[in-house]
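For reference, the structure is listed below as structure tokens.
Omission of a single protein chain aside, the complex is shown with its protein chains in their original locations.
Chain IDs A and B follow the sequence of writing; residue 1 opens each chain.
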Amino acid sequence: MSELLQADSVTYVHGLGRRRGRPLPEGLPGGGLPGVHGVSLRADRGGIVGILGPNGSGKTTLLRLLGGLLRPASGQVLIEGRRVGALPRRELAARLAFVPQETHLAFDYSVLEVALMGRYPHLGPFELEGPRDLAIAREALDATGTAHLSSRVFATLSGGEKQRVVIASALAQRAGILLLDEPTASLDLGYQLDIANLLARLNRERGLTMVVATHDLNFAAGLCRSLVLIREGRVLADGPVAETLSAGSIRALYGVEAEVRAHERLGHVTVVPLARSAAPAPSARPLP
Amino acid sequence: MAAHQAEVLAGIRDPGFGIRAAVRKRASLAGCRLLVGTSLLAATALVVTAQQVPQRIISIVPSVTEMLFAMGAGSRVVAVSSYDHFPPEVERLARIGALLDPDVERILALRPDLVVTYGSQADLTTQLQRAGIATYAYRHGTLADIGATMRELGARIGLDSAGSLAADRLDRQLEAVRERVRGLRRPRAMLVIGREPGSLRAVQVSGGYGFLHDLIECAGGANVFADVKRESLDVTTETILARAPEVIIELHYSNRPAEAVVAAEGEPWHSLSAVPAIRDGRVVLLYGGELVVPGPRVARTASLFANALHPEARHPLPESPTGDGTSGKPSRATSRGTPLSPEKCYFFGSATR
Partner (left out) sequence: MTALAVARLPETSIRWRLVLWLSVFGAFALAACLGAPLVGTTRIDLVQAFSRAVPFADNVDAQIFFIARLPRALAAALVGAALASAGVVLQALLRNPLATPFTLGVSAGAALGSMLAISLGLHVSVWGVSAVTAASFAGSLFAVGIVYALARTHQRRFSTNVLLLAGVTLNSFFSAVILFVQYIANPAEALRTVRWLMGNLDVAGYLPIVASLPLFAAAFLAFAWQPRALNLLSLDEDAAAARGINVVRSQQLAFFSASLATGAAVSLGGPIGFVGIVVPHLVRLLVGADHRVVLPSAALFGAAFLVVCDLVARVLLAPLELPVGIITAVIGGPFFLWLLIRQKC
């Protein structure tokens, strides 16, 4: 397997976006500024990488850096060995799709229209979608089990349906990489399972590479091959799920005592949170 | 609304009145507590004398101020509105705000025994009546109402004969204008009282009611909007083309500006060259705030209109009544007996091009 998407020691500090190319101010307390600091990540072709971390740890920032939506102040993001910043936006769009956390539409777009928006990067400036684009969008809706909703108004769907339609829209983009920001954050248990199964199936059947930022440890444990744990913008640990997800790493990440064990029926590790750690969470420092 | 507009139009020449009124208000706040006390005392005293002849009159309406001076009651006027500039004597008098911002405290402090208010100033009238001060509510009306008001006001302030005399004099002057144009063909006329500067948008004209309409008819013109029984209306360029006035009189409320400015102000009319007035060079721009004050000086306005409508029968202007005669100094705007001069009137149209 070759790495499809990788971040090499990327740093981005919010509020200093325009300092690009200039050295960061010295002596900043570790993680004192929101952003990410020297984070590296590798996603192999067909792999699923989970980004875990508490609120404000820089998960979304990292995801946006990977998607080329932010430019790192230092370090680089490579996609198929080419720098993300050097790729024209449309070429990038053909390789990589982004699924936002929650989607609210102010206007009454239909489900099919939302799915068709995935075709925009493939159209010329004034070109309209043709039959082929329509077929691709329908196929994407089919793949996410939302074909029957296609003429519904998007805004009237349930949270889970919306998320599936947005994923369909990303599929219609026909990109090899999906970046998903908290895909289950606002969903109830049933929809969480649906989305997890959907993503696993898409990965299996289509060989899609995914990077998923999430809070949900069990969701990540079930879906991902490898994890990157970040806290205050720095990597605490990374590696295969079974190796990175431990009671110690969860304590370091969230300051929570948890029971981590392999679940026989599920076939992956599960996490049961028990209590807040007695000791304050240690500051961000790579685990030994 | 129309009456209100005419009232608003009535006092035109003081762009700074608002600020000054505000400053005055602030200055008077300091002494207001004391003043309220004394004026309450004064009010009880006034109830007794209310039936007597008013000696301290405040006029918030410029046209009534002029009437009071015309009937010789100028010396009894103690304060006027911030718009008042005629006769020149009023420049020395106290100012108590105007239609929209009357300064009640100041009015009370001046201990008037009669306050002339505009008919729409209900709040002010109530406040004054509560303080026991007599009021006289005035509203603009027709040309005939000016004389009638002078008679009524004269009776109200114990100057019956002076009021009648002033009214009679106005009637005579207007009659003289009518006489001048009697038998002449009455040209179709349009009186423009406002429009957006530099364009022919929102052209506001005199309708078939009110003293301005009466003045056109008196001066020997046939108002093309006589059928619209309103003081004023906005008209479209289409309506102007359709009504085809032979003379357009346009009122401007500033003093006459430089020649180039006058030409610029009349310029937009050129686009409607099919209108007879414009084709024949009979657009007349008149300047002066007094043009829309329905007081004794309307006779002069009538004469100006007559000169514009009937240049063939031009005539020197009648004497302007100058208050109660205490001052012979002519006002800046209306020199006594000035004949129609290029300073007051500008003939405009394609014929002059």
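Here, a contact is a pair of C-beta atoms (placed from the backbone, for glycine too) under 8 Å apart; a residue touches a chain by one contact, two chains touch by 3 or more.
Values in this document were obtained by computation on a predicted structure and should not be read as measured data.
A.B. asks: Which of these touches the unseen chain: A:Ser9, A:Gln76 or A:Thr103?
C.D. replies: Going through A:Ser9, A:Gln76 or A:Thr103 one by one, A:Thr103 is the residue touching the chain not shown.
A.B. asks: Going by the touch rule given at the top, which residues of chain A touch the chain that is not shown?
C.D. replies: Interface residues of chain A facing the absent chain: 17-18, 64, 67-69, 89-90, 92-93, 96-100, 103, 105-114, 116-118, 120-121, 123, 125, 128-129, 131, 134, 150-151, 166, 169-170, 173, 179, 181.
A.B. asks: Which residues does chain B use to touch the chain missing from this display?
C.D. replies: Residues of chain B in contact with the hidden chain: 5, 8-9, 11-19, 83, 194-202, 204, 225, 228, 230, 233-239, 241-244, 253-254, 261, 264-265, 267-268, 271-274, 279, 350.
Operating definition for what follows: only the chains that are shown with their structure count from here on.
A.B. asks: Compute the distance, rounded to whole Å, between the mean C-alpha positions of chain A and chain B.
C.D. replies: About 77 Å separates the centre of chain A from that of chain B.
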